[in-house]
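One protein chain omitted, others in place.
Going by the order they are written in, the chains are A, B and C; count residues from 1 in each one.
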Amino acid sequence: MLGEPSGPHDDDKPHEECGVFGIWNAHDAGAMTALGLHALQHRGQEATGIVSFDKQGSGFHTHKGLGLVGDVFGDARIIGALPGHAAVGHNRYATTGATVIRNVQPLYAEFEFGGLAVGHNGNLTNAANLRRALVRRGCIFQSTTDSEVFIHLIAISLYSSVTDRLTDALKQVIGAYSLVVLTQEGLIGVRDPLGVRPLILGRIDQPSENGLETKPSWVLASESCALDIVGAEFERDIEPGEIVIINDDGVRSIRPFGNQAGRFCVFEYIYFARPDSVLDGHGVYEARKRIGVELARESAIEADVIVPVPDSGVPSAIGFAVASGIPFELGIIRNHYVGRTFIEPTDQIRNLGVKLKHSANKAMIEGKRVVLVDDSIVRGTTSRKIVEMVRAAGATEVHMRISSPPTTHSCFYGIDTPERGKLLAANHSVEEMARLIGADSLAFISIDGLYRALGRPEGRDPETPHYCDACFTGDYPISLADIDENSRARAPVLVSEAS
Amino acid sequence: MLGEPSGPHDDDKPHEECGVFGIWNAHDAGAMTALGLHALQHRGQEATGIVSFDKQGSGFHTHKGLGLVGDVFGDARIIGALPGHAAVGHNRYATTGATVIRNVQPLYAEFEFGGLAVGHNGNLTNAANLRRALVRRGCIFQSTTDSEVFIHLIAISLYSSVTDRLTDALKQVIGAYSLVVLTQEGLIGVRDPLGVRPLILGRIDQPSENGLETKPSWVLASESCALDIVGAEFERDIEPGEIVIINDDGVRSIRPFGNQAGRFCVFEYIYFARPDSVLDGHGVYEARKRIGVELARESAIEADVIVPVPDSGVPSAIGFAVASGIPFELGIIRNHYVGRTFIEPTDQIRNLGVKLKHSANKAMIEGKRVVLVDDSIVRGTTSRKIVEMVRAAGATEVHMRISSPPTTHSCFYGIDTPERGKLLAANHSVEEMARLIGADSLAFISIDGLYRALGRPEGRDPETPHYCDACFTGDYPISLADIDENSRARAPVLVSEAS
Amino acid sequence: MLGEPSGPHDDDKPHEECGVFGIWNAHDAGAMTALGLHALQHRGQEATGIVSFDKQGSGFHTHKGLGLVGDVFGDARIIGALPGHAAVGHNRYATTGATVIRNVQPLYAEFEFGGLAVGHNGNLTNAANLRRALVRRGCIFQSTTDSEVFIHLIAISLYSSVTDRLTDALKQVIGAYSLVVLTQEGLIGVRDPLGVRPLILGRIDQPSENGLETKPSWVLASESCALDIVGAEFERDIEPGEIVIINDDGVRSIRPFGNQAGRFCVFEYIYFARPDSVLDGHGVYEARKRIGVELARESAIEADVIVPVPDSGVPSAIGFAVASGIPFELGIIRNHYVGRTFIEPTDQIRNLGVKLKHSANKAMIEGKRVVLVDDSIVRGTTSRKIVEMVRAAGATEVHMRISSPPTTHSCFYGIDTPERGKLLAANHSVEEMARLIGADSLAFISIDGLYRALGRPEGRDPETPHYCDACFTGDYPISLADIDENSRARAPVLVSEAS
Partner (left out) sequence: MLGEPSGPHDDDKPHEECGVFGIWNAHDAGAMTALGLHALQHRGQEATGIVSFDKQGSGFHTHKGLGLVGDVFGDARIIGALPGHAAVGHNRYATTGATVIRNVQPLYAEFEFGGLAVGHNGNLTNAANLRRALVRRGCIFQSTTDSEVFIHLIAISLYSSVTDRLTDALKQVIGAYSLVVLTQEGLIGVRDPLGVRPLILGRIDQPSENGLETKPSWVLASESCALDIVGAEFERDIEPGEIVIINDDGVRSIRPFGNQAGRFCVFEYIYFARPDSVLDGHGVYEARKRIGVELARESAIEADVIVPVPDSGVPSAIGFAVASGIPFELGIIRNHYVGRTFIEPTDQIRNLGVKLKHSANKAMIEGKRVVLVDDSIVRGTTSRKIVEMVRAAGATEVHMRISSPPTTHSCFYGIDTPERGKLLAANHSVEEMARLIGADSLAFISIDGLYRALGRPEGRDPETPHYCDACFTGDYPISLADIDENSRARAPVLVSEAS
């Protein structure tokens, strides 16, 4: 399943594959989780689900649906059917196959020791191998998600405690994963040994019901913006390779993989994370603005106006404008009212394409030398259309500045990117790219400039690069077990059910 | 899950729990299966599914849905998405839990050796025990159906061929089951050692595509009425304990359980099967008519008119009328236009209840002595309302005649009956029942009369009774493993997911 | 719109075009109306609607929907949103155009004097003329139904009282109509001057809320079967040309058209009405049985078994069997589980056609001389398939007996029949018809035999025929204004909106 073309989502942006949220010891845990998932909506819009646990006896409760969090959980009766003081939730961005409800997380199963729900953000690089072995052993897969591998590994583990079984399972998987796990005994958070995907811990201090003592609520979330919406305080990032076990006694931490330097995904700063999140010690908005500043320094240009490609290009463009002294203007307007289905163009109007989302603010562009600031170029199709639109609106020059280095490699750690052959930067020089997208000039931030903007004045240290930047450098920090094999013979998809 | 009150379906009739259909070597196998399921619609109306197999390379295809066959498979695109020359299908009558799509059959799974789909009519009496053991071993259940037990037993079997794995699985289950199984190698039909549930074999002789030789299509179905609709000829009943393996070489039969006298469900004749089906050598309509004749002999009464309770009482009433010489009239009219949801009565009109389905044809009833002929009395609530309605329409006397013996025991072999405490005949004498339903007289056919009507002039032989008649006699021919245990402690439901 | 081919409903049966129901002074008037419409479901299954009136101040309330009564009104909240002590309802069988919600009755409008809702069963023969004139005057039509003409004529009438305005409107329309009209002042029932379509009056005597005095509820309905379901007593038929005005003072009657002999639709007895209804003094079931008796006398035949074409042929077949002494058997089984959408056959199985609804009960047919009894032959397509099916099931002879005279003319008074060119009997002799449908013999009841069966021993009196039998005789008792003009130039459809 890895490296597949992304099909319906082939719209020239990398896509985050998921957001996770968990909460322990909260009134309205189901409602709180819905709010948290709403704040994480940008990490996945195709489906969403919540599993709650009610220790008062009614056990586990699940609701999942296709669509936005507000649509799936907008009915008070649905929230009311998720009772309990603990819950985990998941937003899904589907990368392969039809988005069927079987694939929507959290996945839930009943074991001998009780129920267990898992939400997973990331991607396993040996999932196909593991799946084949599990099927050979007699395991029946319900879904086509990598994440189900965790469930079966836990089920067949010979250890007795949930934590030991989970650790046993984690030792067999390779890949990038941030997990939230809910059992009747506690809420568990896991970040893979390199901490590629984010996971943070928050707490809500609240009076207990009798008003005497105070047991906090604990929150796990992909990003800190999900803490704010539920009124939680940021406590800390879960560390790479750390497992936190949260129950009424508090938060306990184990590190089955020992200590290891992390490789947090640098693209979270560039594009995925919400600007108001703080991840791995850096505010995302500030990071983007500093990237813009750095970019302006590296590739200054004379121009009349700095125009962001909305919405993700805005902070970098502000930084670029400040550093360059050139005015910042919203020269491109984004139409946010795009329905769930979209107007299917007839042949005649197909080439109006990108204009459904963006339109040129002609008055700010006409007769001007325009610097466009965007976050990345993947296939280049969108960039070409944007440049064309800006030129049609009367720009005399169009210069494109990109707040990331050229994307030359695919991601196998949980981001939906096209295969290498379709990455513009994998096959063309910057000059060729400029010509292909029709820009008068094109510049990317350098990899060292990117590290500098993220607070590493010395740039990228090739020995211990601190971030996972494989999409820019090809330096994959986690082995690509399935991929390597795929170069010989493609791993068969073992479950093809289409219902 | 066994012996549960039937919840929303609590409307005073036993309910068949499923119909199955399979076809091998047919153009339009998916469409043919939809037709077959349509003919078997009376065996289950809540959900339906088809799995087809396309040996040309596209593999297995599934479509399932809640509702009638015509609704779920009414769109040509859906049928078009079920390509291939072989298919199995299933109609479901849900007896427990919410009818969720996960529980809709055929169940499908990918194994090491390839895909396999199973449709099951019947009920396992050791399913809870097996399930517990399988979960302990690390198996993850997707559904709450008994039928999934087959899937896991096949998955973990150490044998290598599909047939051996299936046989291995069958040797561990106890219960009533007729199965249709589809693999890439063939279509398999299975009937449990006592042949409690029906399964028949049909063939369609057809010219091959080049017109030279003729390879037949083979059909498996719960009842022969499903053969007629697809133009197949009745070949034979699958025998109790027989496994038939159908592929392009023809039909092969194995009998892993040795030879054993069968115990076909006698209630199929009385109520479940469609009147135009022929099962176990008897036409259902004729059998019902003969039961009516026998009933008239056993419990003659002076009256003016014989009125069937529609629709199932009609053939017996015709037999009763012929034997008694009393005119047959449609004195009760059934309204067939009952929507999927039903008018929810307000308090004031709640007692109009049964009148939504039935109405008295006053002109045929007023001033007359009426004999009502019905097939069974379960709780008695419907009978009471029918008698009351007929009396309100002006009948001077109302005599109830029932074409089955008193239903004194619950069924654990695939029929949805209330628990014993709710069976009117389990707790009351016939005289008490007559009083409770308000009839001037009440008579059931005797168990020997029933056997006579089915061609056994000597009546029921208690040593080898030929039919399963446990609901009338309490003589359960298959051990009730879960039930026995349940008398001590109820087997927990292991999967409680509600999505 | 008249005389159009019936499009999707082209299934070889005439179709009733509507059922109406009204109630005054009843608790739960909305729920009672839903029940009444459920009992009238056979008169129209495509859409249904209710308008209630709450004199306590909340005014008029409407709910309409496509589908069966049970589906549209199955939710208690919907019934709860129809408060008040009076209501009118309508079942629609759409004959032209898409069934859009705008066309679903009762139609409702606000006038200067207040609200008014109308439900209409029948067809106006000068609707196109009237519509053209009204549009010329500036009236805007909302729907494509004939019935809306009533609304506009009432709106523009210069009289002041509702009754006078209604009478004014009625004097301008030509056609067949039974109306139920609800205003804040009362419930009004209208039957056209010849009383072609049925309308009956019932009452429910009930204690008033304080238990002292008794004011009855009054019910209007297309058929008496709708009285039974709400517990009302049959009071009388509304007379041809009568207007009844029902309010808290009781029932008042006016006859603006003077006295005139009626021409009730004879086809109501043959096919449309429910067997348990009593119309114009005759029980429908008995009438059908007597027709069967008369038919057996007129066209006796040696045979082994009398088989009805279900469901409408059953009473006549019983009569035929009694009169002929040949046994009655259910030799054809009808599948009542036909979903809302229907299995779309592929080319290969398209000729399985009619078998989706009917199947032969082979055991009752094989080797026998069969008399099939059906109610009518319209196009002949169904008859041909039925004969073919019965022959394929092994009948040695197939004789068709029809409980109506040959249908040689189209109906323009509210029954959906094909245009004359498509009526088999309009273009072929009985012998040709027998050959075309493949029967060994074919006989229809004579027109005099039909009248005898309906209690006119002298047969049909051509001067005062008592019934409208235009479809058999071409004797149209109401002028066909639009049709006559259509022979010159087709009346344009004035509203073509498709939303």
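Everything below uses one rule, namely that contacts are C-beta pairs under 8 Å (C-beta built on N, C-alpha and C of every residue); 3 or more make two chains touch, one makes a residue touch a chain.
Predicted model only: the values in this text are computed from it and were never measured.
> Wait, the hidden chain, what does it touch out of the ones we have here?
Among the chains that are shown, those touched by the missing chain are A, C.
> Which listed residue, A:75, A:112 or A:248, touches the chain dropped from view?
A:75
> With the missing chain put back, one of C:61, C:297 or C:334 would touch it. Which one?
Only one listed residue reaches the unshown chain, and that is C:61.
> So one chain is hidden, and I want to know which residue out of A:248, A:276 or A:419 touches that hidden chain in the complete assembly.
Once the missing chain is taken into account, the touching residue is A:276.
> I need the residue numbers on chain A that touch the omitted chain, in ascending order.
On the chain A side, contact with the omitted chain comes from 27-28, 31-32, 34-35, 38-39, 41-42, 45, 67-76, 79, 225, 228-231, 274-276, 278, 283, 285-286, 311, 314-315, 318, 322, 327-330, 333, 335-346, 348-349, 352, 355-356, 359-364.
> Mind listing the chain C residues that contact the chain we can't see here?
Missing-chain contacts on chain C: residues 49, 59-64, 81, 101-102, 108-112, 115, 135-142, 151-152, 155-157, 494-499.
As a convention for this text, only the chains that are shown with their structure count from here on.
> Line, ring, star, complete or other: which one describes how these chains touch?
line
> Give, as an integer number of Å, the spacing between the C-alpha centres of chain B and chain A.
Taking the mean C-alpha position of each chain, the two centres sit 50 Å apart.
> CA centre of chain B versus CA centre of chain C: separation in Å?
Centre separation, chain B to chain C: 37 Å.
> Could you tell me the distance, in whole angstrom, between the mean C-alpha positions of chain A and chain C?
A distance of 62 Å separates the two centres.
> Can you list the chain C residues in contact with two or more other chains?
none
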